[in-house]
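Data first, discussion second: the structure below is written as structure tokens.
One protein chain is absent from this view; the other protein chains keep their places.
When the chains are written out, they are named A, B and C in that same order, and each has its own residue count from 1.
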Amino acid sequence: MTNEALQKLMSSWNSELEFIEEGSQFLNISVKAANFHQLMSQLKSNSETSFDYLFCVTGIDLGKELGVIYHLESTTHRHIIVIKVKTDDRENPTFDTVSDIWKTADFHEREVFDFFGIKFNNHPNLKRLFLTDEWEGFPLRKDYVDEVNMVIK
Amino acid sequence: MSYFGDIYKGIKTLLSGMSVTGKVFLNNKNNAITQQYPDNRETLKMFDRFRGEVVMPHNENNEHRCTGCQKCEIACPNGTIEIIWDRQVDPETGKKKKMIDQHIYHLGMCTMCGLCIEACPTDAILWAQNYENSVFDRTSLTKVLNQPGSKIMPGVED
Amino acid sequence: MKIALNITKTIQDLLLGFMPEGTASILAMVIIALIYLAIFSVAGLMLVLVERKVAAWFQLRIGPNRVGPWGLLQTMADALKLVSKELTGTVKADMFLYNLAPYFVIVSSLMALAVFPFTQEFQAFDINIGIFFLIAISSIGVIGILLGGYASNNKFALIGAMRSGVQTISYELSVGLSLLTMILITGSLQLSEIVEVQKNGWLIVQGHIPAVIAFMIYMIAGTAETNRAPFDMVEAESELGAGFHTEYSGMKFAYFFLAEFINMFIIAAVAATVFFGGWLSPFGITDSIPWLGVFWFLGKTFALVFLMMWFRWTFPRLRVDQLLTLEWKYLLPLNLLNIVLMALIVWLGLTIQL
């Protein structure tokens, strides 16, 4: 499916989606956290989109906001889209997990949790993956400070 | 019968595997691939482009080609290179010119990525082909690349 | 040239000259035991060296070549190093069993050496149930492995010990049955007599087809008995680290290591004696010089040892359930069939007598 067709189809599901095509080779969709899980399961199950391959989950610290970027590909139609969710809540950022839709999200979401402190509702095993359980702070956030080990150029 | 057929096939594959190792065994004099390392120091030759450590070649008048432009220092990802420089009066032209005091190279931090040598506009630093860089004390891994009393080669400008 | 090879008799006669009979026979036994101990600990070390060299040649390497000429003293140096090393252990290990285990293993393998006829006369202990004795003694070693794995308070060691128990109990059967097949021809369990029978042709020739099958089964089961690859489930370094001897160090580890190699020698020596005529030369070419029998015996043994090394450095390891499948589904039924076949051949007099 072309990006235009995808855009048309998806806006028929949910009118609150934001589509961005600037500055990226893929179709970017910004979705509200509340509608996020429903959109994702629709993208997987709908036969026209059938995004069954979640290949990249990126946590990102945008300064004020924390976000997660999901790269999806369909193994049947071979089209790619990018889904983004954001939240203002830096203290307790929470999104729904998609590990029930794509099993790979289990590990990827743990990685995001580990480095950004973003929590995922209903995740089966949300705990630190790389760092030790006692680790304080979330290293990939922009405001993380470690005066001993970090060398700032 | 597949029971005995399986046994026969199984033994056949085992024997063909043994023939591979057997051939190597019989030919053992010629095909050792390991190196007798400390013994072959004399004959062990590294390739021309081998990245052993960064050196600064000097000519017979104790002159090097480093202008102190610090491009290598900026290019280095790890802070391996530090340049201590000064502005001194060039005796030939009488103008003040940037000159290096010490070109410090921390071999212990170097990842041999080669970005400094790519960045150098005057080819002042090069790769050496030595491969024995282990020392007992890591302070000796900090090296000053320009020799004491060395000067910049005349005519080298950045 | 006459060399006094009948060591038991020679030493006893020597001692009888100046002491009473009872003391002399006890002292003779002690002396012979010490001689054997000395010979075979050195021989075991040499076998380790041979293994390392052979492995190197299979693997495109050179092998040990630093200590002594062509690295001949390498394993001696290793042994010295191991003697001087600290003996480490685990907390809460069952110290008594933990310390006992290596001796179980090494003693049982040294005991088996006593009965081998190196030549017609060079034999420490010629009992009339030689083969039975060998089979019985070789099963003691597994107790040491089980104890070592169990007592060292290490989970990997325990798994290794359990595997070893399973493996040795199964493969004991095949070793015993394949030797039994050959005993049908010889009609005797005494090793010297088994060799004597082979003056009419080695047993592998006399027994032809069933003997070859028995030999193959024996080699497979024998390799499994010694816990060597492809049956090294007990150690399985990619699965269990070092298996049952994970927690052993220094000389205690060396005992396990040495025992493995002496066991390998024993398995090969039994095969050489039972299938390939022991110290007999092919076609009797050196019958006039009896002491050359030692060379024939060792030559045959080392050829078989080499075969076991070849197996080890070529084949991947079996999984533990496949190990049992191989024994119970393939080797054991074949073995039983083979015994019937051999019995028929012996009964009908179809053996080949040269």
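Throughout what follows, a contact is a pair of C-beta atoms (placed from the backbone, for glycine too) under 8 Å apart; a residue touches a chain by one contact, two chains touch by 3 or more.
Note that contacts and distances are computed from a predicted model.
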Worksheet entry | Identity of the absent chain, which is to be given by its UniProt protein name, from "Na+/H+ antiporter subunit G", "Branched-chain amino acid ABC transporter permease", "Dihydroxyacetone kinase subunit L" or "NADH-quinone oxidoreductase subunit D" | "NADH-quinone oxidoreductase subunit D"
Worksheet, complete the sentence: Absent chain's touching partners (shown only) are A, B, C
Item to complete: Touching the absent chain in the whole complex: find that residue among C:Phe156, C:Phe215 or C:Phe253.
Response: C:Phe156
Worksheet item: Tell me, which residues in chain C touch the chain that this view leaves out?
Response: 55, 58-61, 155-156, 159, 229-230, 232, 236-241, 313-322
Worksheet, complete the sentence: For chain B, residues touching the missing partner are 9-10, 13-14, 16-17, 19-21, 33, 46-51, 71, 75, 77, 111-115, 118-119, 127
Practice prompt. State which residues belonging to chain A touch the missing partner chain.
Written response: 22-26, 28, 52-56, 58, 60-61, 69, 71, 75, 78, 82, 102-104, 106-108, 111, 115, 129-132, 139-140, 152-153
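Here is the rule we go by: only the chains that are shown with their structure count from here on.
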Worksheet entry | CA centroid of chain B to CA centroid of chain C, Å | 52
Worksheet item: So, what's the distance in Å between the C-alpha centres of chain B and chain A?
Response: 42
Discussion item. For chain C, give me the residues that contact two or more of the other chains.
Written reply: none
Worksheet item: Which residues of chain A are in contact with two or more other chains?
Response: none
Item to complete: Using the touch rule from the top, collect the residues of chain B that touch chain C in their complex.
Response: 7, 14, 17-18, 20-22, 24-25, 28, 31-34, 36
Worksheet item: In the complex formed with chain B, which residues of chain C make contact?
Response: 54, 56-62, 310-311, 313-315, 330
